[in-house]
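Below: one structure in structure tokens.
Only one protein chain is missing from this complex, and each of the others stays in its spot.
When the chains are written out, they are named A, B and C in that same order, and each has its own residue count from 1.
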Amino acid sequence: MTTVTADLPASYLTKEHTIASWLLTSDHKRIALLFFASITFFFFIGGFAATLIRLHLLNPAGTLLQPDMYNRMFSMHGIVMVWFFLIPSIPTTLGNFLIPLMIGARDLAFPKINLASWYVFNISGFFVLFCLFVGGVDTGWTFYTPYSTLFANGYVIPAAVAVFINGFSSIMTGLNFVITIHRLRAPGMTWMRLPLFVWAIYAVSLVMLLATPVLAMTLALVALERWMGVGIFDPQLGGDPLLFQHMFWFYSHPAVYIMILPAMGVVSELVSCFARRPVFGYEGMAYALMSIAVISFFVWAHHMFVAGISIYAGIVFSLLTFFVAVPSAIKVFNWTATLHKGSISFDAPMLYALGFVGLFTIGGLTGLMVATLPIDIHVHDTYFVIAHFHYIMVGGTVSAFFGGLHYWWPKITGRLYPEMWARVAAIITFLGFNLTFFPQFILGYLGMPRRYYTYDPAWQVWNVLSSAGASILAAAYTLPLLYLGWSLFYGARAGANPWRATGLEWLTSSPPPQHNFPRTPVVRAAPYQYNPADGSYVAQDGSSNA
Amino acid sequence: MSAQREPLLPYVVAWLVLMLLLGLSVLSAYLDIGIFHPIVNFGIAATQAAIIFIMFMRLRGRPSLKWVFAAAGFFWLLFLFGLSTVDYATRTGFPTQ
Amino acid sequence: MQWVPFWPRDASVTAQSIDKIFIGELALVLVILGFVFGLMIVFGLRYRRGSRANRTGLIKKTWHWEIGWTVGSLAAFLVLFVWGANMYVWLYDPPRAGLEIYVVAKQWMWKAQHPGGQREINELHVPLGETVRLLLTSQDVIHSFFVPAFRVKHDVLPGQYETFWFKPTELGRFRLECTQYCGTEHAHMGGDIVVMPPADYARWLSRQGEHESLAQQGEALFRKYGCSGCHGANSTVHAPSLVGVYGGLVHLEGGDTVRADERYIRDSILLPRSQIVAGYAPVMPSFAGQIGEDDLVKLVAYVQSLSPIDGASQ
Partner (left out) sequence: MRSLQPEPQYATLEQQTETAQLGMWMFIATEVMFFGALVFTYFLYRTHYWEQFRLTAQDSKILLGSINQAILLTSSLTMVMAINFGKEGRQRLLVLLLLATALLGLCFLGVKGFENFEDYQSSTVPSVNFLLKSGYHPPTELFWVFYFIATGLHAVHLTIGIGLILVLVWLARRGRLSPNYYSPLEVVGLYWSFVDTVWVFLFAAIYPLGRAAT
């Protein structure tokens, strides 16, 4: 099955070699790699800011950074990580690379728009770097008015413009995915045969399309208000600052799901493949993804329980928030049940995937706590909330991103990564992560507010633990950069299907040829037809493999 | 693909109706109908939009995915308007400076 | 819960209730976590590749499981929701009694004004066991009033009053923090809540020097800004009398009815024409931009004092 050829097979990587052939490519696989380069860059920028923050907080007096500098660091950390890493992370890289391969298409529906999306992303990245170098912005990533419009002393407008432009990139990519999944599926690829990763990307693309424009408008209003001095949210004119929060969270709450849904898709692929067992309740998983995407739009005001919304609104949004937890709970239980009677191997992607399930569960359950109104009154805007969403976003999304990256690495590069190192990195990540963020739950309940550059010395021990964990985490995130880089040149050649997985993407060679498939595949089987008893599987084209 | 000619008359009629509705909208501005102003104005606007969508943007014909996408934005706005009304309709505080 | 080494002090009635719901939910969370982690570990060991476990007879496609845990989790969530919502109403719908203190926030300090006219900055003295109702507003950006030991928090918005209450059950000093990011010195925008025995509190109040009460100061302003010319008893202008207005219902031109709370009084001073009382002409000029938050507080307190039924607030 896995034929290792001596010299490089003709692939999308070797088709052309000029720089122009990369910068002007319309091949979704190359664009995925371009995006990969960009978001990795921003991941380390955001990570650098996080490192500074944690270093600064080692000392309760907060003497490492000036207060203004600290405020700029956490703002930049938030803005870069949210819009320049987490939101584009899985969709633009793994999604871009895999969607056409998984549905048996030769490319996305609009390849030029796909490329344009990358350029637009980089232009917005330029603005955010510009903002960083001229002095940064100190509003936090949430840009709350009237602080951002009338009082902030940073460069709010470049930051708002950066996020505004970034939205176009999101919309272009999301639009491309939705249309592609609707129109370009291979013969036989019915909706109920789509891999869950495709479902997840489909759901997330819909959220991007419907939510991002609202953010774009909101930030445009903020920028105009700051520039012209009068605006829609100005309390001096009778404008309502809470209106900004409503509009901001109408985007930014679904945005949380933009970050986590693709991760759920990745993990479903991983858990099933390494447990050698069909995903438990495939249909339930697909419907859960879609209902999370829809319900995510109904819960935004749970960020505003203490902000001054009416009591009735608080109650309604609390109830709706509990509803969104139901499909998430279904997913967690189904992943766990997928392990039942499996034949589980603990390769690095599986370690990341199991880590994801555990950390996501903790993040989700603490989410229930902050959805409970009186608890939220106490922990809102404290480190409890910080810990909660880092469990979802870092413990969840970033773990899944790394898991997916390892899993599809052979497909993307044609090389195997060093398994031992990868397992070590996965375990260190898990440990470092927990050491970083678990103490923050305690800090939060003790009452340490977020965005404080100095704090009560009584809290120092927890902060020191957290900072120690952060340094481990930093090392754990740098490791893959090293060994994956090494494997690019020295890794063993991967066959077409090193994991013996069922998806269409594994039917073509690794790395795939320019237009993915020599001949359009015909789909004859549901995904995940693994048999744990004898290790055999049925690929999606209907071929059985012992 | 054949070059059969599509009659232009329906489009001209649609245009005439649109102009008529514009006239109505302007007329309504000068009537003393109090609270019904926005209802009339936006009712007329929605009718005009529907005509433009169906005729000029060719939503006529077989049901298709286009219908879903055309309606999606408007439908989704209902959630923004509806759910925030839960707050605004029951809130007592509003900035006064 | 003070025996737990990292538990915040609980020094108010609300703190104890919130701790209860927190612990209840924490227990539930731990049970679910134990279940999920336990299953993952058991399955991971039992069905690791190469183990001899029986792998035949996979559970066939059925909705029973999904429906089972959907219903189960939904039921648990609804219990939590009702418990929480109930308490939320209790916390954010303050009783109209006890001590009323105005708090004005600005970058980066808290200014409090007691009913007797005593003012303090970054400190708030309150008597033990008394229900304290705060009326908060901001002069600039959004701040948030947070006392961890009381487990209470509310954002403070510019241009409007927010309100909540607490009832201290322990003597001592408790940290006050701002939790809504408000600029460079956000981290230093704090202070202390000092809970004293009622007798000490009374002594403390009297030690703050001779003060006119907030309402008396308001009465002076009432004359200074010319309000008494129209709203006074001997006025010839057809303006509504303000005696007994506070706390009752007001019928507006156009058929609406509003409750005359602090917000309504404040709004009526600044934007009189947006809420005209039925039967009166819209002749009152706007005072928008002419009266600062500190003076507004006094005027509102004066109008409040004209409705003596609410006894305690004077």
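Just so we're on the same page, a contact is a pair of C-beta atoms (placed from the backbone, for glycine too) under 8 Å apart; a residue touches a chain by one contact, two chains touch by 3 or more.
As the structure is a computational prediction, the values presented were derived from the model and not from experiment.
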Chains in view that touch the one left out, judged over the entire complex: A, B, C
Full-complex contact with the absent chain, from A:10, A:134, A:237 or A:420: A:237
Contact footprint on subunit B, counting only the chain that is left out: 1-6, 8, 11-12, 14-15, 18-19, 22, 25-26, 28-34, 37-38, 41-42, 44-45, 48-49, 52-53, 55-57, 65-66, 69-70, 72-74, 76-77, 80-81, 84, 88, 94, 97
For subunit A, the residues touching the chain missing from this view: 100, 105-111, 113, 171, 175, 178-179, 182-184, 209-214, 216-218, 220-221, 224, 228-232, 236-240, 243, 247, 250, 515
Interface with the unshown chain - residue positions in subunit C: 271, 273-274, 286, 288
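In this section, only the chains that are shown with their structure count from here on.
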Of A-C and A-B, pair with higher C-beta contact tally: A-C
Touching two or more other chains - residues of subunit C: 157-160, 162, 271
Two or more partner chains touched - positions in subunit B: 92-97
Residue ranges of subunit C touching subunit A (in the complex, touch as defined): 6-8, 14, 17-18, 21-22, 25-26, 29, 32-33, 36-37, 39-40, 43-44, 47-49, 53-59, 61, 63, 65-66, 69-70, 73-74, 77-78, 80-81, 83-85, 87-89, 91-93, 107, 140-142, 144, 146, 148-149, 151-155, 157-160, 162, 175, 177-188, 271
Residues of subunit A touching subunit C in the complex: 62, 67-68, 71, 138-140, 144, 146-147, 150-153, 235-236, 238, 241-242, 275-278, 280-284, 305-308, 311, 314-315, 318-319, 322-323, 325-326, 329-330, 332-334, 336-337, 339-346, 354, 357-358, 361-362, 365-366, 368-369, 372-375, 377-378, 380-382, 442, 445-447, 449-456, 462, 532-533
Touching residues (chain side subunit A, partner subunit B) in the complex: 182, 210, 214, 235-242, 246-247, 250, 297-298, 300-301, 308-313, 316-317
